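Here's a structure for you.
Left out: one protein chain. Kept in place: all the others.
In order of appearance the chains are A and B, and numbering begins at 1 in each one.
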Amino acid sequence: MKKILLFSTIALFVLSNTPLATKTYAQSRDHILKVYNWADYLDLSLIDEFETWYKEQTGEDVKVRYSTFDINENMLTQIEVGHEDYDVVCPSEYIIERMLKRGLLQKIDTTDFARTHTPNWLGNVAPFVADKFQQMAPNDDDKFNLENPSLRVSDYAVGYMSGTTGFLYNTDFVEPEEVESWTALWNEKFQQKIYVKDAFRDVYSVLIQLARQDDILSGKTTRDHEASNLSDENIQAVEDILIKARPQIAGWEADFGKERMTQGKAWINLTWSGDAAWAIDEAAEVGCNLEYVVPKEGTNCWFDGWVIPIYAKNVKAASYWINFLCQSDVAIRNMDETGYVSVIGTPEVLEGMSSEEDYEDTVDASYFFGDITFPSVDEETGDTTWIDSKAAHLNHVLYPNIDVIERSILMHDTADRNEAMLEMWSHVKGNNLNWKMLTFILIVVALILLVLIDKKTRQWRKRRHRQALKLKRKNL
Amino acid sequence: MKKAFANVYIWVLMLLLYAPILLILVFSFTEAKVLGSWTGFSANLYKNLLSGEAGAALNNAIYNTVLIALVAAAVSTILGTFAAIGIHNMRHGRVRSAITFANNIPMINPDIITGISIFLLFVFLGIGRGLFCVICAHIAFCTPYVVLNVMPQLMKMNPNIYEAALDLGATPMQALRKVIIPELKSGMVSGFILAITLSVDDFAVTLFTKGSGTVETLSTYIYADARKGGLTPELRPLFSIIFIVILVLLVFYNLKTAKDTSKD
Partner (left out) sequence: MVSKILANRANWVWPYAIVLLVFVVMPLVMIVYYSFQDAEGQWSLHNFHKFFLSTDSLNTLIYSIGIAMITTILCILLGYPAAYFMSKKEYGLPKVMAALFILPMWINVLLRTLATVALFDFAHLPLGEGALIFGMVYNFLPFMVYPIYNTMLKMDGSLIEAAQDLGASPRKVFTEVFFPLSMPGVYSGIVMVFMPTISTFALAELLTMNNVKLFGTLIQENINAGLLGYGAALSLIVLILIGLTSFFDSEE
């Protein structure tokens, strides 16, 4: 019995390392594409379609190895320190900025498209997004920029999804006027009813705009400047806002705030638009009414984008992958599957995402799609509706109205101010030590010491006793 | 009387331990995305899970999880048992204390530190991360638990039976198999089970040691899943099935051994 166990264990161990189990690696690296993305962030049926499409375009086989990560920094550590050879990765904008600065990205290779007669869809990305991306270009004194004085960020990073930060709130308990401003965090009516996303960067970006709103409105400074100016005063200002908000904050959620919102456990959640859209849909199914709003002081426009790290081994397939995802219909499918909003700003997307019956109110999305109007014919009914990007029937959570964008900033990498930011965050959250706990600990420590001392004295006494006996016997 | 008290105590404890599991079981029969919300009875999640709609990714994850857990636990048990015997027979002193402390380090360290440190080591040595690395890392943090489960049994064991066996002509291997192992069996089994548990639940260590291949385990899949879209509801029927299957196996095993002992 045991022999069988031993043998099968060794067999398993060996097998797990033989080509049999690793046959997946038998293909040459040129025919493998390693994709590293967030979970639930892609319509997975697209993977097979991409492989077929790639074969059609280039005549070559490719096998996609799709893996998921949950935290930007851990993904970055794997690539930066471990030199993992992922071909194409989808980080958040501030990490893209960090990777650019540290020289970890390489250019997307579009030179092969002409040869294979593949259309270049990278231009489908809304110009508004590409402009925002250019803000991520390294500064003058960054090492990377000195070597590449005219860096075009879009050569290195193509947007994927985007969103804003705001209040998800329960309309049964909260009036829209009450969440018009970030100061709702101070409203005693919401004591212990507010969740705040455990993301210090995003929270800082939005609350600094509250702290400096007077200066911003009077023109003394700009939002972008204040958001990227991580001075001690600015950080302290945000810390003060948060500490004043503490009685209202029931928790700092990282993953499950939106779920608890659908159960009515809290009334307001400072979170991202993507989470909000998910929550609003899910809540509707369980009879809860949620809504999302971006407060008037300002917000941040966040992006995720595809990049090719320098350790990638299949740049060609990676570039084709990024290109593939920029098609309008693919973008719409990803939006449907994930619930987030894509950065693709073509008229097809506008048409596909518009729905007069789902979205009564209209949104001025011309900043995104350009100023366009065109007729759209419904295939089933033959009816024609006019689509106007200035008054489009879009989901306002996904496609914010232009006034929201005008009061948004792009979040930058907090680089060397990370420590200070984290300290601020720690101060706000506080620590839990109280007198009860301290006394308890001291009592336990005292008891343990007593037991130890008792043991030691007994041992010592025993030894003394034995020595005494020995002496006695010697004397006899 | 004493019997009744013992039974009540254990069963109440069990009830508390299993209450959350029962919740998962109950809520696997509703399609609500959030655990705790009920949108009407539906076996759709089971259908999705079994029809493979929840993805080949989940299958791959399950396969990897089981493989890694079984191999790591088996190696850990063997390694840990030998280690425990060795440590037990060492003289008290600096070397023994050092080994004992080193044994406890994986238990003291947070998972993420164990994961990152092994990751850094492999990077430094220039070895690629992957399935082999994951299994080695799992062995590293499972073995201490085996050692700690076998040690108390060693202390209870008569110290002379091994020498007695050798004197009676047994080879060390025979003495090991027929004399020592039976004494330590329950400790080894506990250690093995605990090792499997730890390996299956581990996230941080696997994350950093899996490299860029598709070594996804259930844990890494679930953690990544939780971040963006909330936990996939299909996980509830998955774990309900796992739970029921193992429970049934245990009950069968119990009935069988009860029958065997009653036959004696």
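The rule we apply is simple: a contact is a pair of C-beta atoms (placed from the backbone, for glycine too) under 8 Å apart; a residue touches a chain by one contact, two chains touch by 3 or more.
Predicted, not measured: the structure shown is a model, and the values here were computed from it.
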item	value
Contact partner of the left-out chain, one of A:S45, A:Q191, A:S426 or A:T457	A:S426
Contact residue for the chain not shown (choose from A:D30, A:E73, A:D131 or A:E175)	A:E73
Contacts of chain B with the absent chain, listed as residue ranges	2-3, 6-7, 9-10, 13-14, 16-21, 23-24, 27, 35-36, 79-80, 82-83, 85-92, 97, 99-114, 116-118, 120-121, 124, 136-137, 139-140, 143, 145, 147-149, 151-153, 155-157, 162, 166, 171-172, 183, 186-187, 190, 193-194, 196-197, 200-201, 203, 218-219, 222-223, 226, 231, 235-236, 239, 242-243, 246-247, 250-251, 253-254, 257-258
Positions on chain A contacted by the hidden chain, ascending	71, 73-74, 76-77, 195, 198, 200, 250-254, 256, 263, 265, 416, 418-419, 421-423, 425-427, 429-433, 437-438, 440-441, 444, 452
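The rule is short, and it goes like this: only the chains that are shown with their structure count from here on.
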item	value
Geometric centre distance via CA averages, chain B-chain A, whole Å	32
Residues of chain A that touch chain B when the two form their complex	2, 5-6, 9, 12-13, 16-17, 21-22, 24-25, 34, 36, 38-41, 44, 65-71, 74, 77-78, 81-86, 254-256, 258-260, 262-263, 274, 278, 282, 285-286, 338-339
Residues of chain B that touch chain A when the two form their complex	32-39, 55, 57, 67, 70-71, 74-75, 78, 116, 119-120, 122-123, 129, 131-132, 135, 177, 181, 207-208, 211-214, 216, 220-221, 223-230, 232
